[in-house]
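One protein chain omitted, others in place.
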Amino acid sequence: MEQVIGNISVLAAMPIFNLGLLIDGLLVGSIFALAAYGLALVWGVMNVKNLAQGDFIMIGGYITWTLGRMGIDPLLGVPVAMVVLWGIGWVLYRTVISKVITRDLFTSLLATFGIAIVIQQGLNLAFGPDTQSAHANLPTLSFAGGLITIATTRIVGFVLAILLAIAVILFMRKSRMGQAIRATAQDSRAARVLGIDTEKVYSFTFCLNAAICGAAGALVVMVWNVQPFLGTTYSIRLFVIVTAAGFGNLPGVIAAGFGMGVFEQFGGFVLGAEFQQALIVLLLLAVLAVRQLQQRRVRQAVQ
Amino acid sequence: MLNSARFAAMLATAALAYAPISAQAQACEDLILGAALSATGIYAANGLNTQHGYEFAVKKINDAGGIQIGGKCFHLKIKYYDDESTPARAAQLVERLIDQDKVKFMLGPYGSPLTKAILPVVEKYKIPLVQGEAASRSLFTQGYKYQFGIVATSEKYLTPVIDMAAALAKKAGKDPSSVKVAMIYQDDAFSLDVRQGVIEQIKKYSMQTVIDDRMPKDLNDVTTFFTKVKALQPDVLLISGHEKGAATAARQMGEFKTAVPLIGVTHCEAAKIVSDFPKIAEGFVCPTQWDETMKASDPMFGSAAEYNKAMQAAHPEYKVVPYQTAQATAAVYVWADAFKRAQSLDPEKVRDALTKTDLPTFYGGVKFADDGSNPGKEIVMRQIQGGKYLVVSPADVAVAPLIYPRDANY
Partner (left out) sequence: MSRTSLHPLTMGLLLLVGIAAPLLFPAYTNQVAVLWLMIVFASTWDILGGQMGYNSLGNIFFFGAGMYTSAVVQIGLFYDVGMYTSGARTTHIVFTTTQYFAGFALGTITGGVAAALLAVATSWIVFGLRGPYFAIGTLGVAVAGAELMASWEWVGAAAGISMPVFPGAPDTQKLFFYFLLFGLAFVVLVFLRWLYATNFGLAINAIRDDEEKAEAMGLHTRRYKRTAWTIAAFFLGIAGAIFGNMTGFIEPRDIAFPTTTFNIFMILMVLLGGKGTFWGPVVGAVVFHVIKEVTWTYFLGWQFIALGLLIVIIVVYFQQGIVGWLMEKYPERFGIHIAPKGKEEPASAIGLAPHPEGAK
């Protein structure tokens, strides 16, 4: 308790640190937002809840790390990871996902959970259980007399995440495929009637999501580090973000991604890093409880 | 390339684990030791290091003629199960080793959480256990009678850093109570024990704790901690979070240009921070149970340096031999010694012999206290200087002076 009060008083006495935490939170949040966007896309379009999302990110990270060990700049890992993950996404779509789209909601959760376990252990067998990180060898910038430091890697990650998100959003708006995806999300039967190959749309959406995760993973290994079993933590975070925003609400998902980044930073600073994890989960429960209250009001109105 | 090599190595070790130890064993009977070790999960890397140490000792002891008990010759052999890095599984498998495989003598798993889980089982069956991989002090306060641990307990890991800080403050003409300490620990039995030891030491000097954070074991972001460090400017920084904690902290310390003059970090070697973060890691003070420059030796494995050389010959992948491997070898050696003195295969008699162990080894002397710990074992502190680990404390084994303040160079 004393520590919590002490931490708050530090923030009050030195407001510059609020800015530091805010910047850190936004930089971190950009990566969450990117991966959460992919999750929301698959969720909204195909009604598949991908519990292996975090593990896709880990694969992307390990691809980039492997390239880094071969002397290739980790920044180049972003496109490579996207391509490889696209391929992995396609294989998984063919073998598993295509068979669970029409099934009930719980089936996709469990099936992707099974995939997640296979990926985790596969990464462990292939790369060993050690924590790994890739280095872009970029300097750290200092502001305000060294009180605020920002690693250039994080800025690069931020910019890349934003650019990718913009590219995906533009793609969804402008391209023929993007329109087909949106049409399928709105009403898949109507889309089929109108001649859209929904099977192709599903396959494309899932691969696109996998590729987005690949890019996010490449950024994660540059900014933090990867470990075969860390994927679940990311999956939980992403689910919280998407659930909080409501999966149909893509701009909301991106906003919630940034919000989560900032929330974690301040929560971790004030309460201590040990509560960072618990805070995310409690936030999820709080969001669900609020949803309950809203629903209850709606229901009473109907009755 | 790398993947397939890893796969091959995994399979090779797997085969090794289940193949009979040596062909020339006809004249001797097998003496089975049991061990649940992590081949999967978060402790798999150190599980493998431990297994290398066990196997190295078994081969060496068997090649030297095995163990003579009552005129009969015995060869050591270890039966392994994979505990999947989960405590409940370890406990079940140890029970299986005792109940179904009729193993009467146990070696430890890797790590305090798993050891903590199997202790109630070995105690229940009165099966003696010699372990070299679990340092948590709480293992020795439950009154267990069949556990013998050869390592220095975890509360000693970072206390020397506090002593250093106190000495430095005195030298600078300041009172040790003016020293500000910031620390972060992973929340597991081992790291929390490290914290306990440090807190007691801080009290002794009445220093001030300005940050006392913990990190969950599946978190790879401690930026909030380093933001606090920047705000509160402590004189000493302590980090204990296994290899993931050390690697994460080193990376983010660089991003925050943390300028603390004295930094103590556990698991530096396992985290490979010297090769991954050479500039940032410069000047870290890292505790170790064993170092090849230590002046310790025994007739079986020779000196620490000789063990180091033989181990590297057997496993060329080790650039630095992990102390986990040395501990594992020493644990098997303690068993061999106890069998020889007991001249019996009765668990009770061997246990009694273990309590009277007084054995010099390449890893340091082993002499058990009543609680089963090895209080004579000291932690050695090494500082990373110019990319090398040099022993700086305790004074009688130090090869270099402590560089203070550390040469931060981001």
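In this document, chain identifiers A and B correspond to the written order of the chains, with residue numbering beginning at 1 in each.
One rule holds for everything that comes next: contacts are C-beta pairs under 8 Å (C-beta built on N, C-alpha and C of every residue); 3 or more make two chains touch, one makes a residue touch a chain.
A quick note: this is a predicted structure, and the numbers were derived from the prediction, not measured.
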Displayed partners of the chain not shown (whole complex): A, B
Option touching the unshown chain, where B:Ala35, B:Ala189, B:Met207 or B:Ala281 are the choices: B:Ala189
Which residue of A:Thr64, A:Gln132, A:Thr149 or A:Thr243 touches the chain not shown here: A:Thr243
Absent-chain contact - pick from A:Asn7, A:Thr64, A:Gln120 or A:Asn225: A:Gln120
Sole residue of A:Leu141, A:Leu163, A:Leu194 or A:Leu285 that reaches the chain not shown, by the stated touch rule: A:Leu285
Residues in chain B touching the chain absent from view: 10, 14, 17, 39-40, 44, 81-82, 84, 86-88, 91-93, 95-96, 99-100, 113, 116-117, 119-121, 123-126, 136-138, 141-143, 187-189, 192-193, 195-196, 200, 214, 216-217
Residues of chain A in contact with the chain not shown: 47, 49, 96, 99-100, 102-107, 109-111, 113-122, 124-125, 232, 236, 239, 243, 274-275, 277-278, 281-282, 284-285, 288-289, 291-292, 295-296
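Assume only the chains that are shown with their structure count from here on.
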Chain A and chain B: spacing of chain centres that average the CA atoms, whole Å: 36
Chain B residues within the chain A interface of the complex: 2-3, 6-7, 10, 40-45, 184, 187, 211-216, 218-225, 227-228, 230-232, 243-244, 247-248, 251, 254-257, 270-272, 276, 410
Chain A - residues contacting chain B, complex: 3, 7, 10, 14, 17, 20-21, 24, 28, 66, 69, 121, 124-131, 133, 135, 140, 142, 146-147, 149-151, 153-154, 224-227, 229-230, 232-233, 264-265, 268-269, 272-274, 276-277
